[in-house]
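The complex is shown incomplete by one protein chain, all other protein chains being positioned as in the whole.
After this line comes subunit A, so read on.
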């Protein structure tokens, strides 16, 4: 048998090893220019050669070996200093080196710089040759033939004249001349000074200047269109401000992606006096803006601070550049510090869009820190970044603004005046401009939150600070617990009216989205109160459009997204308790909540205003924030419910249980745990046992809230079942569908140690069986529970739930390990039997109680586990990553959330789980999960060292916990290298699909796509008869027709009744038999939660002909060629065996012979 096309599994191993290098080559080609810095390249090659020629080839770390001579040669002073610095300044030299490498990655190469310089020269030449044009009215646009004005001309009428003229000067401004420009998205700012002849001193009023500026840019664009030096021409605007359009130019040909030139048009430096743009002055007349004559003229017009700062901002780029250049020259690490800060901002999506914290602000911030001596001039980039973050975390610019102006002139506004007009204040060196004019308070709070979070984990020696700080992207959807989107932004116009925001609308020149945003934010902040600890919003992206089309309207932009970071203890309470009815705040409360507010009397006798939201189960209560948001937006801003799209509960669907109220299993799990507590109490209190019970411990996911579908109390219809002859227990009947599946919940019952226990493994087994019998007798006589004792366990039917009690003797694993050698020496040898027993009776119980504790701390832990395991099962990986391993993986998301905060909604937990699976470097790092916070930093180092020393013998997915730091017991058997590779691939893909589905409002919501496994890679599909699949109702795509499984409605008796059918799952039996019989030839994959297909994958090496051997003949057929006898798998017979073994269960065996031939 051969495979036709190159199949997955046999190459996976190679692929995994090669993936690094082959990917490299591909990228190398795409980004040739990146790696052309010759010097750099050479250095790399050299370092590779000298350090470790081996490891970069196979991508695995090996313990390093240095000769004695190398280690003990006398050190030079230089070397000593270097080593000392690395030790004291950074945690270790690793972090320092990592930062250096990162800076190398983002810095512009020499080649790229040359390219930029020549392109700038070319464009400057073209710009200088702009022809003169005749003077026309400002409203006359007929002279523009091929381009549109990059400006929303509302209102249309405006006075003034305009003509084209070559620019007074063309200069480089911004990050490129400063040297802080970094990859990717290399943008170079080019300031074109408009000649003073075009402008008029009164132009600042009523958008005349911004319109002239836009016309001038349009004129330049028209001229540039004909130039051969230009690749593409597009319009955009600076940080989403429509009054400040930009012209984007890229070089032609293959260099087009390497640089974007942004052309700003600016007025001559001394064109207008800065004092005219005081934040309390008005520069847009209401009469002009509304187009209406007002009968009685108001004495004063409303101030227009945002418009003012826009116009003023155009005057200053050159001055700012001079200022920053001076700072840069003082501080050698300034450039690198800014670059790091920019990377940090970019990973947090804070560096672009309206009201962003741009790279310019980052430079200004560092300049501020230098000028106020908060950082020293000789500090390195690492320290600059650290101090900048510390400053951001500790200073609230929304309360106390800062200024860079040393000695502002007398006309400059005071910081207090700025504070009154803007939410965030950071005044530039001139003293007239607030550089954070467009930033909302929420955005600044977000920056503060991020900065303090970063500082928290920076110093934590137990985690990879560098990775979390600078390398992990934090997209909105993965960062915040709940997201909601406002689509149909046109409705915000109505909100402006409702909120009476005409003045502000004028100030923002008609951009109603930006106008209304701060008001919505403060409204929601008030309404959500202590339910959230952070409210953020996506920054509206800068629009870009071709020069020959109209600029996009305000309503055309992407929907606004808001992120909520919940406080787990308050977020989902259904009650909003207000002030007492007679207090003065009551009116305010009523005003906020409108008709939803009502007077309520509470148990403590108080009568207060209160709002009650609906929600019975945890799953419904998770939607309380949605109810609040829609209510408030509807009430105060006239935003209809249909515009609000809440992303928070979509994926809950796949773990939905509950017949009446929709629930995701929290309530059911709680019930099971209560029931177990009762049972354990009763076990404790049993008398008449030969030895007493010392501990009762749960060893089942249902007892730590992480069972995907927790058991539900059941009442059975006896007529559906057969009866066993002696015990009258229920048994499944032939010819009927498979009865409902009842999970036995494993409980370990430790019995006191005593000299009476025998010291022999068979004898211990018999004694345990005797205990099971005795327990069964006592439980049924004292508590009337129906029991079934067997040698290995005891099943108890209680409250409609089945428990499986297993007696354990703590010395048994040790007895199993003991053996006597021929010399009479007593030795201890580990063996699988002892290991399995220890896992079952000691480690799993311990894990169960630890994770139970975690659930108490983080209410959504269980739900995240269930979602994660549902995904693993749905993708047919549940045999590879077991229940316990999956739970520990999820626990790590809560215990080590950096750079995020612990998830507070199941959905974000699932996304981070997928991200962890797909992005963790399993090959080179152990995943340390500090359960119960028992590991110290030293333990971490030890674990890492052990791991590095014996990497090859350890499982590929290595998870260390406090109890298990050396062997990773839960992932010992599985997954294999190949399977992990596949899991990583599928997780990455699922994450991508899921995030796209969740964020894109236009797509129809079907998150189940991420839960449907791709079946095309498997060789044989075994389709099952759905009537024999007991959990078919829990499948990802639930079947329309269900069948009767012997369950009755009604209250469940707490004890007595016939013993039901426990743990009878034909599919499970079938899989065991298949694996027993054909495990050497094939892998079997199945979704244990209602899957109706078993996927089979032939092992790649199974089909090679092998020489005849009596030990290697199973399921093979013999072939004789000459005197040689060889065997190959008897494929037809195996396929028939699939049917025979699964008689009655298998519907069809579908060999995918297009993939292989016999």
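Note that a residue touches a chain if its C-beta (ideal position, glycine included) is under 8 Å from a C-beta of that chain, and two chains touch if they have at least 3 such contacts; residues count from 1.
Please note the rule applied: contacts and distances are computed from a predicted model.
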Name under which UniProt lists the unshown chain, selected from "UBC core domain-containing protein", "Rab3 GTPase-activating protein catalytic subunit", "Ribosomal RNA-processing protein 7 homolog A" or "RING-type domain-containing protein": "Ribosomal RNA-processing protein 7 homolog A"
Candidate in contact with the missing chain, chosen from A:181, A:311, A:343 or A:917: A:343
Residue, one of A:661, A:763 or A:1009, that touches the chain absent here: A:763
Chain not shown: contacting residue from A:519, A:545, A:1064 or A:1103: A:1064
In subunit A, positions touching the absent partner: 20, 23-24, 27, 44, 47-48, 51-52, 55-56, 59, 61, 64, 66, 70-72, 75, 80, 83, 86-87, 92-94, 97-98, 101-102, 104-106, 184, 343, 346-347, 470-471, 473, 722, 724, 726-727, 729, 731-734, 738, 758, 760, 762-763, 765-767, 769-770, 773, 776-777, 788-791, 820, 822-828, 921, 924, 1028, 1061, 1064, 1066, 1069-1070, 1072-1073, 1076-1077, 1079, 1108, 1110-1111, 1113-1118, 1120, 1123, 1125, 1130, 1132-1133, 1135-1137, 1140-1146
